[in-house]
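Down below is the structure, laid out as structure tokens.
Just one protein chain is left out here, and the rest sit where they should.
Coming up: chain A.
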């Protein structure tokens, strides 16, 4: 596999040299040069400069990166990231793997020179940002029968929505209820079992919002009377309880033992040995 990829790469390399030249010439003079009278020297001694091979790799990386980002931005709303951009992501992954793991002609590796020779580590940072984004989209979650099933039911529901959209919404709520219920149930089951990719999640969210907010098909609150009746009955019980126990029992009476200063004076006066407490 990797062998094959390498050969492909070499072929591409030769093709792209022209572009490279063009790219160099097209590369606009950095604005910095206008600010600072002297700019950095364009080249360093031979052994510190990156090799042609690495330059090639960097160029491919740039191309694929741009393609992927393009794709992402276009698929941002409504989210279709997983559906549209999986291929371009895997291409980006390949080239990055080339940079980081593979060894080019003459056993040379671009890993150090491209990824970690300075503080900024532009290539690494850019890639890892996108990688995080991709991981949080959960696109890698495996396709199962459920997913396909879900997609088809979802599409059916959406067509149903479209069909009744113009008419009375109560009509829609009634006719699409079963289909929507199926989707909801299926989604609930899938959500419990494993993580969902962002496309499905978003599609489901939109459908739900359509259903509850736009078409107002949420359940009505129509049981107010029985709920109120039962709860007020329960609230009424303690009132009876406390009233009855108030009427039937009296508070515990405490027997006092009279022994304040006053008594002791009186006791002493009488010379009586009334009990004392210890």
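Throughout what follows, a contact is a pair of C-beta atoms (placed from the backbone, for glycine too) under 8 Å apart; a residue touches a chain by one contact, two chains touch by 3 or more; residues count from 1.
Operating definition for what follows: contacts and distances are computed from a predicted model.
The listed options are "Chloride channel protein", "BBSome complex member BBS4 isoform X2", "Transcription termination factor 4, mitochondrial" or "Small ribosomal subunit protein uS5", and the UniProt record of the chain not shown names that protein "Chloride channel protein". For chain A, the residues touching the chain absent from view are 184, 204-205, 208-209, 211-213, 218-224, 226-231, 234-235, 237-238, 241-242, 245-246, 249-267, 269-270, 272-278.
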